[in-house]
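Below is one structure, written out as structure tokens, with a few remarks after it.
Missing here is one protein chain; the remaining ones are kept as they sit in the complex.
Right, chain A next:
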């Protein structure tokens, strides 16, 4: 187990280093002069030179990379071109909003997917299964921005929920819940639709396994078979998919965040692109990569816990 953990950590470190190189290259690969593009009409020889010096862009590329990567290791991602504030602070300011949204969305998704998927799998090709399949297909197909606008126009007035914005949990828990609910549902419905199909198929697959047939033939009650023998085996791939969904949500759901003017990381990344704020963009992309790596690592580790064979291989 310890060796497994060590090797997975080492792999993650290598991937992160690769990502860092790629992220840093954004600045080098942008067509045109990034400083000129960032400053736009404010560009003059003097303002250009000042920004170049402040951002360290007057150094050779290798020196730039080493100092950028070195600082990034200590949590210093540089200073935003646009606002002049530290990138790390800007990202940390958005993090609670994004974690809240991702958390609520995953909850909503699980609340949809687990019961619906399980019921479907229990009665394959029944009416209920048909309805669930159509519903999940619809959930996958409906664009999330459209669903968001529908919720804003038709649901927000009825439940007197805010049409956008985010209230921090620490400031006002009820306000937090009210601000997270509609965007959380919007994202959760789409994710839930994907997960429903996944729960159904993995349960069906697991229930066809030999040991399940044995259990059934022993005369165990169906709920016992489902809970004890089927669920546990179906849980492995399920953890992976939920993990990937969570990582995806944590890296910001841009469209939904824009619709709900929700100040999360996705919106921040979009702003960085629009205002050509390269240090901010680099920081955001690096963070997203880190989130994926960490979540993947956790998923792999939970595998090792759920299925002892994984760790000992």
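In this text, a residue touches a chain if its C-beta (ideal position, glycine included) is under 8 Å from a C-beta of that chain, and two chains touch if they have at least 3 such contacts; residues count from 1.
One rule holds in what follows: contacts and distances are computed from a predicted model.
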Hidden chain of the complex, named as in its UniProt record, picked from "Phenolic acid decarboxylase", "Phosphoribosylformylglycinamidine synthase subunit PurS", "NADH-quinone oxidoreductase subunit K" or "ABC transporter substrate-binding protein": "ABC transporter substrate-binding protein"
Residue among A:101, A:231 or A:286 that touches the chain left out of view: A:231
Absent-chain contact - pick from A:6, A:26, A:61 or A:107: A:107
Missing-chain contacts mapped onto chain A: 31-33, 36-38, 40-44, 46-47, 82-85, 93-94, 97, 104, 107-108, 110-111, 114, 148-149, 152-153, 156-157, 159-166, 174-175, 177-178, 180-181, 231-232, 235, 258-263, 267-268, 271, 274-276, 302, 305-308
